[in-house]
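And now, chain A:
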Amino acid sequence: MFKGETRSKMRPHEAADGGIARTFQNVALFRGMTTLDNLMAGRTLKMKKNFFWQLLRYGPAMAEEVEHRHRVEQIIDFLKIQNIRRTPVAQLPYGLQKRLELGRALAMEPDLLLLDEPMAGMNLEEKEDMSRFVLDVNSHFGTTIALIEHDMGVVMDLSDRVVVLDHGIKIADGTPDEVKGNQAVIDAYLGVAH
Partner candidate 1 sequence: MHVKHLALGAIVAAGFAATVMATKAEAQETIYVPLMTYRTGPFAGSGTPIANGMHDYLSMLNERDGGIGGVKLAIEECETGYDTKKGLECYEQVKGKHPVLTNPWSTGITLGLIPKASVDKIPILSMAYGLSASAVGNDFPWVFNPPATYWDGLSMIFRYIGGKEGGLDKLKGKTIGFIFFDGGYGREPIPLLEQYAKDYGFEVKLYPVPAAEMQNQSGLWLNVRRDRPAWMVMWGWGAMNPTAVKEAARINFPMDKFVSIWWGSGEDDARPAGAEAKGFTALNFSAVGANFPAIQDIVKTVVDKGKSQTPKEKVGESHYNKGVYNSVMIAESIRNAQKLTGKKIVTGEDVRRGLETMNITAARWKELGLPEFGSPLAVSCADHNGHQAAYVMQWDGAKWSKVSDWISPMKEKVTPLLDAAAADYVSKNQPWPKRTEPCDKAS
Partner candidate 2 sequence: MDMLYKIFLDPFVQMASAPDLLVQTLWEGLVSGVLYALIALGFVLIFKASGVFNFAQGIMVVFAALTLVGLHAMLRDWGVSSGTAAAYLALALTVAVMFGLAFTIERLVLRPLVNQPDIILFMATFGMTYFLIGLGELVFGGEPKLMIADDLHLPRGAIDVKMLGGFVSFQKIDIAAAAIASIMVAGLALFFQKTRIGRALRAVADSHKAALSVGISLEQIWVVVWFAAGIVALVTGIMWGARSNVSFALEVIALKALPVLILGGLTSIPGAIVGGLIIGIGEKLGEFYWGPLIGSGIESWLAYVIALLFLLFRPQGLFGERIIERI
């Protein structure tokens, strides 16, 4: 259920159109493009000037370009990645790539943000940075965030509500405190003889 509609099946760009943005477990950035271009790509749906203006790259298309560049700069400031603006992303360290992916999703100004293991493969410091950004996004932009994560510490610290799945079956659903005490969750995590 999202915005009063049940969606069992939808095309990817309909999802994006409907205000859902996501990141990937394995980073899926546009590796050949710069940080700036990656973020601008996130603005695609917000830019409406048609093909022929684009061809001319003049007048309305130019004005639009400038406006969106402004919004992208705000995101760059927010994520503190000013110094890598023009770097091709393939050359960035892993942690920054993850952060940039979050930035690209933010550039879409989503209502719902899906984060697929945003801390996967990160060291402690990087995880702390990322956690802070996730919280800031929530408080700053009021974006609903759904994240998938294995690191229980991170999950418990960040979340308002936790759902636990074990082999695709829901075994718990509630506040972090409720879930923490749930016997099924403890069993699934620590392992018991079945």
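To be clear about the criterion, contacts are C-beta pairs under 8 Å (C-beta built on N, C-alpha and C of every residue); 3 or more make two chains touch, one makes a residue touch a chain; residues count from 1.
How were these picked? Simply put, all candidates are chains of the complex that A comes from, given by their letters.
For clarity, every value in this text was computed on a predicted model and none was experimentally measured.
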### Candidate from 1 or 2 that touches chain A, complex-wide
2
### Partner candidate 2, residues of chain A touching it in the complex
12-13, 15-17, 21-24, 28-33, 37, 40-45, 47, 49, 51, 54-55, 57, 61, 64-65, 90, 104-105, 107-108
